[in-house]
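Quick one: the structure is below, and I'll ask about it shortly.
Note that one protein chain is taken out, while the other chains of the complex remain in position.
Labels run A and B following the written order; every chain starts at residue 1.
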Amino acid sequence: MFNLPVTNIGGSELFVLEFGDIVNYFSVYTAALFAFALIFTALAIVSRPEKMVDIAFGGDAYYTKEIDPGLLRFQRFMAIACGLATLGAVVSGDVFNFTLFVSMVGITNIGIVAAYKNKHVLNAAFQYGIVAMLATVPLFGGAAIVLATTGTLSLWELYTAAVAVPLIAKIFLVLGVMGEGMAPFYIAKAEITRAQGAPFILMVHVSSLLVFLRVVEIVISM
Amino acid sequence: MTRPGLVISRISRVLSDYENLSALYALLVVGGVIIGIVTLPFIGYDDDQLYPKTLDPSSSLHPYDRGGEPFGTTDVAAQYPENSPYLGYVTAYLTPFSAFLADSTMHLGTTIVSHPGGITDEILYNTRGLDTVVETSILFVAFAIAAYLFRREE
Partner (left out) sequence: MDQVYVLGLLVVFAGVLIGFYALMRERDDLHRILLTDLAEILALALIALVATDLAEALILPGLVVGISELLAVSEVYLAKEDLRTPPTAPPFRIEVMESAPGIMALILVAYGIILSGFTGGAVAAVGAIFYFLCRGQNEQFAIIETVSGYAWVFWIGAFFIFMLLPAYWFFAVMIAGGAILVKVMAKMSLIGTMRGGEHV
């Protein structure tokens, strides 16, 4: 029944998952992204956090940083939730559903970094949170403009040549994903990575990279 | 901010301060919206919409009247009707109390909480159920963050 109209980026579809109006698809491209997200989610589940060592400069004194087990549990939970959201976002076959998954990636990213007590990290997390909140405006706005101007949200319809999506909707979608995933805003991320707990912090980067790759596919195809 | 330097080093000084992050993002969006306003004449509303809204002021359910009969067939313009075998099954359903109100007053439609959302339920729980799953997951995650930060102080 379903045939992917555009195959020049993602390749033809391998597997279709139907949830009512929302029809997710695995093409070669999205399946590769899905596999990546799956690997990193599995890593977040099984990995143990790094133990940071601070070395006093100019001497040979060093001390290991204390890692609070409660914090660890919370961060692992957030990292897994972030991985699941990424899994959903990379295979979603519906614009609005995609934007919802991307918002979930954004909010779990806030959660991963907000767990620290370090003032510097918290401040960066807060600024990031503001941007993630702001990003919902272009994100949902883009999806709404797509719906109004084409009459559908399904990527299967939007990919056909007959349906033209206005430029502003595409710009809004990309801007929204940029804000939620922080793809170009690496300043905040540099602050964030001062925090310890490497495998979970890594999830912030992986998820934003994957959703950005996905939105590029969507915007070019439609 | 006013230290001397090349233009590029001044720009990078602004960019490297994460306090400016939201301002920078707002600038990007403002730029996008200006492009949007310029291209506004090329945007048109598509009349062939999914789940179109029809208004019938004489109905007692006025803005929410979808017609059809409960547990029967109601016409619903879904994207992929073949994926939702129970489509239109609960669109017209009212609880007995709401049905009584609908019969005796003209203003049931002014409140959405007094009866099931009808078409809204159909969309949120049936055809676009995955949206609701994600939505509640977001709420759950946000709640977990807030509860964790709140509880940590104790």
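Observations
Keep in mind that, in the parts below, a contact is a pair of C-beta atoms (placed from the backbone, for glycine too) under 8 Å apart; a residue touches a chain by one contact, two chains touch by 3 or more.
Predicted, not measured: the structure shown is a model, and the values here were computed from it.
The undisplayed chain touches these shown chains across the complete complex, A, B.
Between the chain not shown and the residues A:16, A:32 or A:122, the one that touches is A:122. Of A:75, A:136, A:207 or A:221, it is A:136 that touches the chain left out of the display. Note on the undisplayed chain: of the listed residues A:103, A:208 or A:221, the one touching it is A:103. Within the complete assembly, residues 19, 22-23, 26-27, 29-30, 33-34, 36-37, 40-41, 43-45, 47, 49-53, 66, 84-86, 113, 117, 119-120, 123-126, 128-147, 149-151, 153 of chain B touch the chain that is not shown.
Seen from chain A, the chain kept out of the figure touches residues 19-20, 96, 100, 103, 106-107, 110-111, 114, 117, 119, 122-123, 125-126, 129-130, 132-134, 136-137, 139-141, 143-145, 147-148.
Just so we're on the same page, only the chains that are shown with their structure count from here on.
Put simply, the C-alpha centre of chain A and that of chain B have 20 angstrom between them.
On the chain A side of its complex with chain B, the touching residues are 1, 18-23, 70, 74, 77-78, 81, 85, 88, 94, 96-97, 100-101, 103-104, 107-108, 110-111, 114-115, 123-124, 127-128, 130-131, 134-135, 137-138, 145, 147-154, 157, 166-168, 171-172, 175, 178-179, 185, 187-188, 191. Across the interface of their complex, chain A is touched by residues 15-19, 21-22, 24-26, 28-29, 32, 35-36, 39, 42-50, 78-80, 82-84, 126-131, 134-135, 137-138, 141-142, 144-145, 148-149, 152 of chain B.
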